[in-house]
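For reference, the structure I am asking about is given below.
Note that this complex is displayed minus one protein chain, with the remaining chains in position.
And then subunit A:
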Amino acid sequence: MALTTAPEPTRRGPGSARAHSDRRGPGRIRHSEGLAGYVFLSPWLIGLMGVTAIPMLLSLYLSFTNYDVLTPFSEVRWVGLANYERMFTADPSYWHAVRVTVTFALIAVPLKLAAALGVALLLNRAWRGVGLFRGLFYLPSLLGGSVALAIVWVNMFNRDGAFNSLLSLFGITGKPWVNDPDWALETLMVLAIWQFGAPMVIFLAGLKQVPTELYEAASVDGAGRFRQFRNVTLPMLSPVIFFNLVLETINGFQGFTAAFVLSNGTGGPVDSTLMYTLNLYITGFTELNMGYASAMAWVFLLAIAVITAIFFSTGRFWVHYSDGEDR
């Protein structure tokens, strides 16, 4: 359906309307203009179709089959809801992965946003060299989900890594963090939190938008630093907080690279870093249960959609859009 309806807006767009009224031979020119439009659109369109839309629809179909990667499509067998049933009733490691992922998101996302906001507040001043610090704090998130960074992390946080050497200066014997099932996930959380640069930059931009007269008025009314933050900054920043919260939650749920590298693609030690996407990857590509993995992917998509919808529906209680003046 999406395939045929998507281009409709272009047809009714201003370009073709003008072509219709200005020219004598509307048909031809409209056609060639339309064609040109599609030609210009084609890199995106082909990308969307080939890399996103068609594979997605295909995976929806596959989620109802026993597709195992190696067997040709023509021999794929329809299994109805069996994959979904298995997920919800007969696969403890699936629920384990859900637990790991939710734990990760519940802890890492708020802390990351808090760190981002805290540092943004500090850097929202006219100090000398503040630009340099902004750059430095932003740097880790540029490295993003890179494999190299994850490797560095593993080496910093194993038994004889740099972090434990640091601890030993204070006479503390560290843990083998990444190789300890009780701490491996926490180590990944720290990595995620450390990369708070992207939300920080957005917070900074948001802070700059807060009109200074509000602070002036507040301080005239006798509000202290904290009251100003609580009653001016936070409400004015709430749309940005909302935006970051939605984005980072989705990111948090999708964490893959670091867990993959840290555990050599196994989710270990003892499944402690078996994130949802990693479990999905193992199911699809190592165990070759691609039909089942597709079902997992669709449930994942729905779960994220539901969570995002919940954010949006609660948003009206705490997100304050100032541009509407009297809202």
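We take it that a residue touches a chain if its C-beta (ideal position, glycine included) is under 8 Å from a C-beta of that chain, and two chains touch if they have at least 3 such contacts; residues count from 1.
In this text, contacts and distances are computed from a predicted model.
J.: Considering the UniProt annotation of the chain absent from this complex, which name among "ABC transporter substrate-binding protein", "Response regulator receiver domain-containing protein", "Imidazole glycerol phosphate synthase subunit HisF" or "Protein-methionine-sulfoxide reductase catalytic subunit MsrP" applies?
T.: UniProt protein name of the non-displayed chain: "ABC transporter substrate-binding protein".
J.: Determine which one of A:50, A:135 or A:211 touches the chain that has been left out.
T.: A:50
J.: Which residue among A:110, A:235, A:265 or A:315 touches the omitted chain?
T.: Residue touching the absent chain, from the options given: A:265.
J.: Mind pulling the subunit A residues that touch the left-out chain?
T.: 3-4, 7, 11, 31-32, 34-35, 38, 45-46, 49-50, 54, 68-74, 90-91, 93, 158-159, 176, 179-181, 264-266, 268-271, 282, 285-288, 290
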